[in-house]
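Of the protein chains in this complex, one is absent; all others appear in place.
This part shows chain A:
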Amino acid sequence: MDSYDAPELTPRQDASSRLKDFFIGATPLQKRLESVRKQTSFIPTPPRRKIPQGSQLQEDVDPQKFAVLLHKQWTLYSLTPLYKFSYTDFKEYSKLLTAFIAAEKKKGLAVEVGDDFNIKVIFSTLMGVKGTERDPEAFLVQILSKSQLPSEHKEGKVLWTGWFCCVFGDSLLETVSEDFTCLPLFLANGAETNTAIIGTWFQKTFDCYFRPLAISSFNLSWMAAMWTACKMDHYMATTEFLWSVPCSPHSLDISYAIHPEDAKALWDNVHKTPGEVTQEEVDLFMDCLYSHFHRHFKIHLSATRLVRVSTSVASAHTDGKIKILCPKYLIGVLAYLTELAVFQIE
């Protein structure tokens, strides 16, 4: 009946008809939009997450490199996928970026690429900083100052460090083609001017976009719960919360420190589902802290804004600053941050 039985007729490549593509959601762009729709129509964060497990790092990990990542305050950025980024071109990149930085510093004076400057940029991969096999390899960028004295041949001081990573970034990976490298989380330590210069270079070279990643109070309380839930052999720091009361001329900060073991005990009472953290548990955990505080100081903390959480695992500030303390849970912390970054770029 129907003239369907002509197999050589493939009507799929209908150049001007994007309608079908649209409904099937075939193209990466459609997938993108689909996922944005899903994100927007449901509660922004899933109501349950895994508690970070012990070290998920792979074998081929250089512990020395990891030391660079710990105990430093990092400023967080979200980053859209890098276009035509190649892990094999690190040498070339470092040459170009060095020249770019030198030129930016000497405004107006041209410099030759590959010239000798008093700084040096190093690109290197961070093996093992990833959640799944699909996650692209993380990499580190460092600016070193070269010492002027010829006698010192050792590498100079580190002026600036930044690294790019993606831990369990599946939702983002699905929506891009192979021309892109998805490293949605960027962490920088060092002068803001350097971050600006390097960020500009990346944006120009790989057509990506950096945006500062702030952490909302809501997400901070999630962090507090998840990090409290982590099993620790020994605690390195007290668990501390900081709330901010907006009042003029200076805002009033309320700091609330708890012994980490007490916090853990509280969590264990709240916690029901093994291996997971749910929204109800987070709310309950925070409510317990609030009511305890209210009993003593008659202040409703729930009416204020949570701005900082620090635990033995890591500490995070609402401005988008983070410090990771415990190597064991590095991946877990990064997984949550990646999730936030992916959410921001969608």
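The rule is short, and it goes like this: a contact is a pair of C-beta atoms (placed from the backbone, for glycine too) under 8 Å apart; a residue touches a chain by one contact, two chains touch by 3 or more; residues count from 1.
Quick note on the criterion: contacts and distances are computed from a predicted model.
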* Asked: Missing chain's UniProt protein name, "Hemoglobin subunit alpha-D-like", "CCT-beta", "Centromere protein I" or "Glutamyl-tRNA(Gln) amidotransferase subunit A, mitochondrial"?
  -> "Centromere protein I"
* To do: Pick out which of A:Ile51, A:Ala99 or A:Ile215 touches the chain that's been left out of the picture.
  => A:Ala99
* Structure fact -> Of A:Ser145, A:Gln203, A:Ser244 or A:Thr278, the residue that touches the missing chain is A:Gln203
* **Absent chain, residues of chain A that touch it** => 4, 9, 11, 14-17, 19-20, 22-24, 27-30, 32-33, 36-37, 40-41, 80-81, 83-84, 86, 89, 92, 96, 99-100, 102-104, 106-113, 115, 176-177, 179-180, 192, 195-197, 199-200, 203-205, 207-211, 345-346
